[in-house]
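Mind looking over this structure? Questions follow.
Now for chain A:
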Amino acid sequence: MVYVALITGFLLILMGLYGALTNRNILRMTVAFSIASTGTHLVLVAVGYIPGRTAPILDGAVTAADASLRIIDPVPQALVLTAIVIGLGVTALMLTYAYKLYETKRTLDISKYTDLKW
Partner candidate 1 sequence: MSTVMFVMSLLLACAMIASAYVALRGQSLSMAVLAAGAVSLFASVMFVLLAAPDVAMTEAAIGSGLTTFLFFFVMGRVKGGKDD
Partner candidate 2 sequence: MFEWMKIPYALLTLFIVVNYGLLMTALIAKIGARVGRRHGIPIYQNYIDLIKNYGLRSSITHGFMFYLGPVFRLTGGVGLILFVPIIYGSEVFSNFSFAGDLILALYFIFFGTLGMALGAGESGHPYAAIGISRGLSQVTMAELPLAMAVFAVALQYQTLSITDIVAAQQGGILNWTLFTNPFAVAAAMMSFLGSMMRPPFDVVLAPQEIPIGPPTEYHSSYLALMQTNRVIFPIAKIAIFMSLFFGGAASWPVFFLKVFLIYMVSVFVGVVFPRFRVEQSIRWFLIWAVPMGVLGLVWV
């Protein structure tokens, strides 16, 4: 299952990047990136997974004493949490940019925004 998640994650990253590289529409690029970052999250979580163990929450089933034998690695999860939030921030920013760009030239085609070059 770990491998399934990993491979899916990598595939999502590649698909997302492919979309970002080939779609000229700014919003579609943003969508593609959000898919790629979902893929990244999947990879991160999958790496921290240990087959057969449970979530790193102590309750009746998992006590503090045997936690280190029962739970999976909490660190990747913490990282992913941060990454998700940051990803949202960047996506929101890209969207705002898209809107603002559209306002200046009335197009979402990224190849039209080449006033700066060389």
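In this text, a residue touches a chain if its C-beta (ideal position, glycine included) is under 8 Å from a C-beta of that chain, and two chains touch if they have at least 3 such contacts; residues count from 1.
Regarding candidate selection, all candidates are chains of the complex that A comes from, given by their letters.
All values derive from a computational prediction rather than experimental measurement.
When the candidates 1 or 2 are screened for touch with chain A in this complex, the one that qualifies is 1. Against candidate 1, in their complex, chain A makes its touches with residues 1-2, 4-5, 7-8, 11-12, 15-16, 18-19, 23, 25, 27-28, 30-32, 34-35, 38, 41-42, 45-46, 48-49, 51-57, 72, 77, 80-81, 84-85, 87-88, 91-92, 95-96, 98-99, 102, 107-109.
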